[in-house]
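The complex is shown incomplete by one protein chain, all other protein chains being positioned as in the whole.
Showing chain A:
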Amino acid sequence: MIALGGKMIPCYTVQRNLACIQRTVDDKISIRGHFLPPRCPVTVCAQMQSDDGDLWEAFAHFNTNLDGTVNLTRDPSVGGSYLGCEPMGLLWGLQPAPGAREGLRLRKKKVETPYVMLMSLLKGHVSPSERPSTELAAVTAERWYMAPGVRRIEIRQKGVVGTLFLPPGPGPFPAMLDLWGMGGGLVEYRSALFASRGYASFSLAYIGHKDLPGPQNRINVGDPYFKSAFQLLQDHPQVYPDRIGIIGLSFGVYLTLRLANHSDIKPSCLICINGPAGSTIKLRDADDRTEQMENDQKYWTYDDQGNVSFRAVSLPANLSPESKVKLEHLTCPLMYIVGEDDLSASSIENANLIEETLSATGKSQLFTRLSYPGAGHLIEPPYTPNSRVSLWSVKPQKLATLWGGHLAPHAAAQEDSWKKILEFMETNLRH
């Protein structure tokens, strides 16, 4: 660099070229730099702010090619947030920036706005904190959960609390009921992506939402609630009533299986990710009260840092026998996705249990298992970072929970499983 009257002028003008700068979150992007000196060290850095205002960043070190270019689809990272040739590594490798709050997990709350990412090209092999003094070029990329024309509709009907996403077009559409875990609230981003791929999708809240009855730390709804939600979808004028699938993650797996077990609920397919086939707590029905969740605590284990693992809670031996779903009555295809490093649920054991049950009743052709070494509990849509541990609760004391999963294999699992989920939906909901 040379200085001229205080204004730094680079010895070369660098051009960044970001193909695909406005993309849906599950689309790949391509990042290239041109007009650089050959064989010289550069850093590519990604920074973005989450909906909560936390800064996340990732960086990778490269050496430019003989022709003065760097291309993330072609070149390996030699250091930084990830190693090797990983075109999407700057996305799934995002980590909270130094000085950030502890125990963060990246989740989009407002799906109607994109993630805005600043991708910078820095001189030398540096860290993002050195960006101001080394920045050569930058581009802004937007990552969207909702494709143009997708409609987001808040549903508060018949006591059911959720958000429906409809694809653009005349409809009717095949649909998905979308269930998450005990973290609660209303998680919309997976549904938004399904709608961006042409499926109506309904994210359902069942715990920890202000519009649900009763205390927020308990499940205060039971079978009738989930049946109403499924029927609500069936009755929607823009949904094909006989082309509805159910997807559940974590405790959502139990809810998925339980719902599909009703004789009058006939889903076209089920997708279960890292969850139990039974429960230690009873769901509420007309007369029973839900037991306190804290009864699970006897199965909690802790690591050296005091982080809790819920894994043993869902060990088949610890599940109450009467809660185990009668899979013998299953009539539709079931895909079970296992993160082999899942520290929050006994996924492998539950997958085995489900497979055994179905085999015993001559229904093994309905069962598909995807199993990913090194992947943790939170197998989510692709190209978002995994949190191996994150804050679970602040009362009565601050508690962080272990999810498991190592960065690169977990990212690979998300990418592969998403593709297979979409293919599975295609086969069972469109044909």
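Note that contacts are C-beta pairs under 8 Å (C-beta built on N, C-alpha and C of every residue); 3 or more make two chains touch, one makes a residue touch a chain; residues count from 1.
Everything that follows uses one rule, which is that contacts and distances are computed from a predicted model.
Chemist: The chain that is not shown, which UniProt protein name from "SURP motif domain-containing protein", "Phospholipid-transporting ATPase", "Acyl-coenzyme A thioesterase 5-like isoform X1" or "Cell cycle control protein" does it carry?
Modeler: Matching the unshown chain against "SURP motif domain-containing protein", "Phospholipid-transporting ATPase", "Acyl-coenzyme A thioesterase 5-like isoform X1" or "Cell cycle control protein" yields "Acyl-coenzyme A thioesterase 5-like isoform X1".
Chemist: Out of A:Phe173, A:Tyr225 or A:Tyr336, point to the residue that touches the absent chain in the complete complex.
Modeler: The one listed residue touching the chain not shown is A:Phe173.
Chemist: Which of A:Tyr82, A:Tyr145 or A:Tyr240 touches the chain that is not shown?
Modeler: A:Tyr240
Chemist: So one chain is hidden, and I want to know which residue out of A:Cys40, A:Leu55, A:Ala100 or A:Val139 touches that hidden chain in the complete assembly.
Modeler: In the complete complex, the chain left out is touched by residue A:Val139.
Chemist: Quickly run down the residues of chain A that touch the omitted chain.
Modeler: These residues touch the chain not displayed: 2, 4, 7, 9-13, 15-17, 20-24, 27, 34-35, 116, 118, 120, 135-142, 144, 147-149, 167-170, 172-174, 196-198, 240, 243, 426, 429-431.
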